[in-house]
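In what follows, a single structure is set out as structure tokens and then discussed.
Every protein chain but one is kept in place in this view of the complex.
The block that comes next holds chain A.
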Amino acid sequence: MPTDPSTHSSPSLRVDIDQRLGNFHLQVSLALPGQGVTGIFGTSGSGKTSLMRVIAGLETPDRGHVQLGERTLLDTRQRLVVPAHKRRIGVVFQEARLFPHYRVRGNLTYGMPDHAASRFDEIVALLGIAHLLERLPGTLSGGESRRVAIGRALLSDPRLLLMDEPLTGLDGARKQELLHFIARLARQVDIPIIYVSHDPDEIATIADHLVLMRSGRMEASAPLSHLLQRFDLTQALAGFDAASILEGHVISHDAHYQLTRVALGDGLELLLPGTQTTLGSTLRLRIHARDIAIALAPATGTSYRNQLPAHIEAIEMPAETPHTVELRLRLGAHRLRARLTRLAFDQLGLAEGQRITALIRSVAFTSLQ
């Protein structure tokens, strides 16, 4: 399970907003970790973009307080509003919003302070846009434009990077490529990122911390892997298909069977389809609740290559699907959701606290990063 950033660094962004826009009421109180990627998830109209605009300083709420680290950016009670251009918050918008009359190089350096000039080559290389520098934005493809927009925001040397649905309008393959790129980037740059999206796959791939927005309010805010375990949020997180997120380290590759072995800590290991990863690197995995089977004891003669000792931490009987039971399993420091039929649950006689063996087929894992 990913480490919880809020446990070893003080919350770095604090936001309190109360704003009415016609019928819409945005009322949010948040404290976000000062590192890693925070996903803001919600349907369109849930207030994600408004929240982002307030943080960036593009909109001033009726009442509100925004603090980044030690610096107060907004305090309506003291009539303090730091203008957008002095906040040092980089924004990557839905559309790339490149300046059409500047070449790519001009766009990249537009907000670059002198002390960041030394990072130009590094960031250009990181984004793979060196061959585009002399082009005009009108001649770039959608994916290229987004990468330039990300580079432009990074080179403005921001204290915080906001990304508002930066993959909107890209096709599947381009989207995956850029998504993985952003995930890698998040590990390489030392800037907290807020990633706004309504796409569960994007959030599952990229977020460490998750904020759930619903009709202008914050419904939950917690590390992603914890939030996905909460039975009470099953409805709101329907798009995540009751999946669990695990993170582990790659310890070996089996060239013959094309499998990769991942350590989860506490002596727990997983075997999954081979990945192109370097040994020791962190791998984020997603596993759906329906892909986990339960045995009362370690089983022999099955095709399940992953048999992990676990105990049942919680049991939920969803009213809307009377034939299923949801379990929350504890494996070492990790938690996993499992979904069984009520028949199997009753016949096995499962109860909270019981020790069991979790069976997971290797092919059920999706590696996200």
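Following the convention adopted for this analysis, a contact is a pair of C-beta atoms (placed from the backbone, for glycine too) under 8 Å apart; a residue touches a chain by one contact, two chains touch by 3 or more; residues count from 1.
Simple rule for what comes next: contacts and distances are computed from a predicted model.
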Matching the hidden chain's UniProt record against "Molybdenum transport system permease", "3-oxoadipate CoA-transferase subunit B", "NAD(P) transhydrogenase subunit beta" or "Multiple resistance and pH regulation protein F" returns "Molybdenum transport system permease"
Among listed residues A:Ala153, A:Leu167 or A:Ala310, the absent chain is touched only by A:Ala153
Of A:His25, A:Arg71, A:His85 or A:Arg342, the residue touching the omitted chain is A:His85
Touch assignment to the omitted chain, from A:Ser29, A:Thr139 or A:Thr321, lands on A:Thr139
Answer key for A:Gly45, A:Gly69 or A:Gly111 versus the chain not shown reads A:Gly111
Touch with the missing chain holds, among A:Gly22, A:Pro100 or A:Gly280, for A:Pro100
Omitted-chain footprint on chain A covers residues 56-58, 83-91, 93, 95, 97, 99-101, 110-111, 113, 136-140, 152-153, 156
